[in-house]
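For this depiction, one protein chain was excluded, whereas all remaining protein chains were kept in their positions.
Let's look at chain A:
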Amino acid sequence: MIKTNKKTQKNIILSLENVSISYGTFEAVRNVFCNFKKGNITSLIGPSGCGKSTVLRSLNRMNDLIPNCSLKGTVLFDGTNIYDKRVDPIEVRRRIGMVFQQPNPFPKSIYENIAFGARINGFAGDMDELVESSLRKAALWDECKDKLNDSGYSLSGGQQQRLCIARTIAIEPEIILMDEPCSALDPISTLKIEETMHELKKNYTIIIVTHNMQQALRVSDMTAFFNAIEYEDGDSGKVGYLAEFSSTKKIFNSPKEKTTQEYISGKFG
C-alpha cells in the first residue's frame, strides 16, 4: 500500500480521524476519532442503532458494498488512508478480515471453506497444513478433523462461526473484525470463541462489536462506548458518536461520562 501519512505514534495499527459515515443523506455516525492498538482486543459497545456495525464495516471497506454509503474523514491503516483513491479495497479486506454476526460459511466442504480464501489470495504452501493450523487456531480441529469433506453447513451454529473465524485466519490478516460473533450462539460456544480470541490475540489485532457487557469485560483490553443523540441541526433522527474510549477496566469501573455509567449498568440500550 501507498504511504501517504506517517503516523509517528508506535503500535497504533488502525486509527479513525474525524470519520463521519452517512447512508444517503442520513448521517449515521459523526466525527469519530479513535486509535486501535496493535495486538489488543478492542470492544465496541453501545445501544442498538448507534452505528457500531457501521464503524466496524468502515474499517475494511465493507461499506463499499452498500450502494449509498459514504464516508468523510480518514481511516489510517499502517499509516495509509484506506480510502485513498489508489488503494485497492480487495487488498484492504485481505489484510483486515471480517467475521460476521450470522455464521456464513460457503456452501462448500469444510476444507474448501478455508482453502478457497487462501487460494484466491495466492497461497502457495501446503494447503492441508494451512487448513489444519487454521482450524486448530479457531479451536475447531478436534471436532471436525474426521469430516473435512462434509459441507460447512453440516456443522452446528457455533462450529460454523468458528469455521468462519478459521477461514478468516487462513488468509492471514493483520486485523480481525468481528460483528457480534456470538449473538447467535449458546453460552458454551460463546466461551469457546472467547478462548479462541484470547489465543488469537498473540498474533492478531481484534476489534469486536458486542452487546454483551460481560463479554467485553472478559475479552477486551480497550473499550469504545458509542452512543446516539439527537443533534439540533439534525433533521433525521439520532446520530451516533464515540462517547468514551478508554481501557476496559476504566470504562467499567470508573467511566468519565454519565451516559457510559448508565449504559453499562443497564439503564438503557
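Basically, a residue touches a chain if its C-beta (ideal position, glycine included) is under 8 Å from a C-beta of that chain, and two chains touch if they have at least 3 such contacts; residues count from 1.
Following the convention adopted for this analysis, contacts and distances are computed from a predicted model.
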| item | value |
| --- | --- |
| Name under which UniProt lists the unshown chain, selected from "Phosphate transport system permease protein", "Tryptophan synthase alpha chain", "Glycosyltransferase 2-like domain-containing protein" or "Branched-chain amino acid transporter" | "Phosphate transport system permease protein" |
| Of A:C50, A:L76 or A:M98, the one touching the omitted chain in the full complex | A:M98 |
| Residue among A:G117, A:G158, A:P181 or A:P255 that touches the chain left out of view | A:G117 |
| Touch criterion as defined above, residue of A:T42, A:S58, A:N81 or A:T168 at the omitted chain | A:T168 |
| Residues belonging to chain A that touch the chain removed from view | 60, 62, 65, 67, 90-91, 93-94, 97-100, 102, 104-108, 116-117, 120-121, 151, 153, 164, 167-168, 171 |
